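All protein chains but one are shown in place.
Think of it as A and B in the order they're written, each chain with its own count starting at 1.
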Amino acid sequence: MFTIDKYVVAESLEEAYELNKSKRNAIIGGMLWLRMGRKKIRTAIDLSALNLNKIDEDDESFKIGCMCTLRDLETHENLNKSFNNIFHKSLKHIVGVQMRNLATIGGSIYSRFGFSDILTALLSLDSYVELFKGGIIPLNEYVNMPLDNDILMKIIINKDGRKAACNSHRISATDFPVLTCAVANKENEWFVVVGARPMKAKLSTFNLNNNYEKDDIDNAVLKIIDNISFGTNIRGSKEYRQILADALIKRNIDEILNGGYYAD
Amino acid sequence: MQIKLWINDKEYVDDISPDTILLDFLRSKGCLSVKRGCETSNCGLCTVLLQGKPILSCSTLAVRANGLKVTTIEGIQDEASEFGGFLADEGAEQCGFCSPGFIMNVIAMKNELKNPTEDEIKNYLEGNLCRCTGYMGQLRAVKKYLEKYSDMKKGA
């Protein structure tokens, strides 16, 4: 059973950062994962008084505070409008509305879970994290950094005109994904993210010139799948995941190019 | 640590251990409608409203409700009876163990979504598991309940 000795609602980021230096203390996000563990927390650090629960938009970007819930992202009109609804689409399968009203985007991204739908979606976009000490770092870099004591304050997504699409394969509707996929396109540049392999999401890119043929897409997808690793867990085998990756990537590309058939 | 919160509009000031879970706190205050069906945030039985939003009380620390308003089915008996009547008329409460959490989420949905489609209803309620009914009777009840309100709107 997890326990907490002391609970502190941090009054400043500095205070939160200092407290979080100790391994026995922990920042509380939605608390969904912490609660299921056996961690004995000396001081639980709550960031909810630091005005980090807003989604701010300007001409260049969206800035999403780490205490925003997954439901905030899922239902944010402009955010979804700007990126072809992929926030709504990638989040709606996660357990239920009540759970998504608790889970925070900071907790989700900080944890860098293999099965993360939202990490998959964000990696396909021009996304960054803003750390209290580490500053602004591309998400694609942050994904591979070790878990440390810095505080993830915000997620930043640049509006660079990308068109995006995402999908996943699940054995049942609200289960963890067997595979997640997001694809984005900006001019000739294509960003392909495959997650839940079951390892965490990985970004690959390729270019497609204006007079491309269907073979070019097939070859590019083949190359991507060849270059990323897949594994086996109780939800699916490595071989099956490779088959799924092919189907999901191509469907997302198709959706971006042709409007697709699978916009749900 | 000391917290102050409102449960069903009644103020409570209490000294609690920081790891007290909201679900246990609510049951200790006599809100016995709030049920635990799992330990992994998956079943929806413990759904209550925090500042009007549906959340899982099994996954929320009681201190997170400090200064806030919590609503359980004990606090909205009239609404619960009204929707519950539709559920009862389908025979779709069955064992009833998931009913309080389910009804709380239905009421949250009614407040949040305007004229939801069948798909939107199912999506909003996806986190409420039920092992007895197969969900069809619940859907019939929800549709009839919402229809009543859209009729009233049309009438007005």
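Definition applied: contacts are C-beta pairs under 8 Å (C-beta built on N, C-alpha and C of every residue); 3 or more make two chains touch, one makes a residue touch a chain.
Criterion: contacts and distances are computed from a predicted model.
One chain of the complex is hidden; its UniProt record names it "Molybdopterin-dependent oxidoreductase", one of "Amino acid/amide ABC transporter membrane protein 1 (HAAT family)", "Cytochrome c oxidase subunit 3", "Molybdopterin-dependent oxidoreductase" or "Regulator of SigK".
Counting contacts over the entire complex, the absent chain touches A, B. Within the complete assembly, A:Ile243 is the residue of A:Ile137, A:Met199, A:Ile243 or A:Leu257 that touches the hidden chain. Here one chain is not drawn; of B:Ile73, B:Ala108 or B:Leu146, the residue touching it is B:Ile73. Seen across the whole complex, the unshown chain contacts chain A at 1, 169, 171-176, 178, 234, 236-237, 239-240, 243-244, 246-248, 251, 261-262. Against the chain not shown here, chain B presents residues 32-33, 35, 37-43, 45, 72-74, 77, 80-81, 83-85, 87-100, 103, 122-123, 125-139.
Here, only the chains that are shown with their structure count from here on.
Put simply, chain B touches chain A in their complex at residues 1, 17-19, 21, 39-42, 44, 47, 53-56, 59-61, 63-64, 105, 108-109, 123-128. Residues 2-7, 28, 30-32, 35-36, 41, 44, 46, 48, 92, 95-99, 101-102, 173-174 of chain A are the ones that touch chain B when the two sit in their complex.
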